[in-house]
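Take a look at the following structure, please.
A single protein chain has been omitted; all remaining protein chains appear in their positions.
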Amino acid sequence: MLVSPLADRLIWQEWDDIYIVYQPAAAATHVFNETTVLILKCLQQGPLSMEVLRHQTEAALGVSQDELAANDFEFATTRLEELGLVEFVDDPSTAQ
Amino acid sequence: MAKPASENRRAQRLLFEALQAPEKLPALPPADWELLLRVARRNRLLGRLQSDLEQANLLGQIPPRAAAHLRASHNVIAHRQTLISWEVNRLLWALKGIDVPLILLKGTGYLLAGLPPARGRIFADLDLLVPEDRLGEIEERLVERGWFKTDIDPYDDRYYRVWMHEIPPLRHRERGTEIDIHHRLLPKTSHLKSDPAPLFAAARPLADPRLRVLAPADMVLHALVHLFLEGDPDEGLRLRDLVDVHDLLCHHGQEPGFWAGLALRARELGFQRPLFYGLHHAQRLFGTPIPPEVLRGLADAAPAWPIRGLMDRLIHLALLPEHPDYPSRLAALARWLIYVRAHWLRMPPGLLARHLSRKAWLRFRGFRKRIDLAQLDLKQQ
Partner (left out) sequence: MIVGDLSRRELADRLAGEGLALQFGPFNLRIRSNLGSFASLAHQLYEPYPLPEPAAISDFHVDISAPRGLRRWLRRQACFGIDGQLPFAPYTIEHAFPALEWGINWCVATRAHHLLLLHSAAVERNGRAIVFPASPGDGKSTLCTALIHSGWRLLSDEFGIVRPEDGMLLPIPRLIPLKNQSIEVIRKFRPEAIIGPSFLETRKGTVAHVRPPVESIRRAQEPARPRWLVFPRWVAGAPFTLEAMPKSQAFLSVATNAFNYEVLDEIAFRLVTEMVRSCDAYSLVYSDLDDAVNALDKLSQASDG
């Protein structure tokens, strides 16, 4: 399973480590913490597997590997999927 | 009596002239603009005027106050259209893996297929037509993915499921847009037959192959069924809905074979009478270009005299816009009669009496549609 960015245009405003993100396609304003924003930023280069995405997010946050609780991480990605900001797709390399 | 009649004629003339010749609007005197804005708002056509003027690049040449009202209406419409498109996007996401055709009806279809009636048009809900035997699966999946069944009382729920052509609306817990899922175009109780199978067979795919819209003739017929049978006792026949029909006829009328097939299809689906009325009144009010042989071919779909004359008069009265300061009792009566007739066609008499009396009772208890917002803070509206 890969997490893939759904790169419709987003508008960002950062204040005091809080990110206000406007998603024009949905006419929605979101409030994200740093972790959630870093997940989205890690995906800017393209789809990643859950595992790799988690490690990259941890590196970007400056915490050690596996410090992000798997539950929290899964919650954040599921939430991003529900909001239409990322998509879960089948990994073509493991599809066979 | 003379002033109300002449003022009503003035209101009608202003609206029809604005729709037919928007290029003349920059010359309109302020007093006429004022009345036009009021009448267009009441008939949900402000957005249409905005869009006409924008296309003609004339928005800068009308009084700024009029332009402000049109801008306001445009902003609301753009917002609603974004929400509807997004709801379709989320619907496709939620139904991933379920292979079922989703026919987008009415405004949702016009919008996603980029058809002319979507221009300057506000759409309240997302309307879908799906095969009846797949309803359960779709509803279940949507509920799993964050939608809920809107809160309705058990009578209404039963009324919907047993008699109607749709299930109670679903709404996402974080978004306001309602999804109306239909499995046929008219209630099962309707005097007009409405087998949905031919509609699925003829539907046309959009860019995403799961999404369809009705074939051109079916789309016109559905717009007419909606106009004549889904009215409202206060609003009467919505002129806005006849504008949709006019737009669809002008647009699809260009397609080879459309006119030849329209009446045939109407007979096949049992909608020849709404088609007869619709073509007749669209031509009368908007000058819709309809080939004479199509009208002649439908002559036998008209009711006999004197019913035909009476219906003609009622429909015309119920469609015409009114001056907001001079409401006509005759037009109000026409709107009510048309509403009762629509319900009559949709339901057998016993059920109609039960339904209307239930509605009257609800009103008596105070469950009126017109909610008193005065006790709420302004903000909470």
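Order as written gives the chain letters A and B; numbering starts at 1 within each chain.
Just so we're on the same page, a residue touches a chain if its C-beta (ideal position, glycine included) is under 8 Å from a C-beta of that chain, and two chains touch if they have at least 3 such contacts.
The shown structure was predicted, so the numbers you read here are calculated from the model rather than taken from an experiment.
Only one residue from B:198, B:289 or B:324 touches the chain missing from this view: B:324. Screening B:42, B:141, B:308 or B:341 against the full complex identifies B:42 as the residue touching the chain left out. Listed by residue number, the positions of chain A touching the unshown chain are 11, 13, 15-16, 18, 20, 22, 24, 27, 29, 31.
Counting over the whole complex, chain B has residues 30-31, 33-34, 37-38, 41-42, 63, 65-66, 68-69, 71-73, 75-76, 78-79, 82, 324-325, 327, 370, 372-375, 377-379, 381 touching the chain that is not drawn.
Keep in mind that, in the parts below, only the chains that are shown with their structure count from here on.
Between chain A and chain B the centroid-to-centroid distance comes to 40 Å (mean Cα coordinates, whole Å). Within the complex formed with chain A, the chain B residues making contact are 79, 82-83, 85-86, 89-90, 93, 145-146. Here chain A touches chain B in the complex through residues 24-27, 82, 84, 87, going by the rule given at the top.
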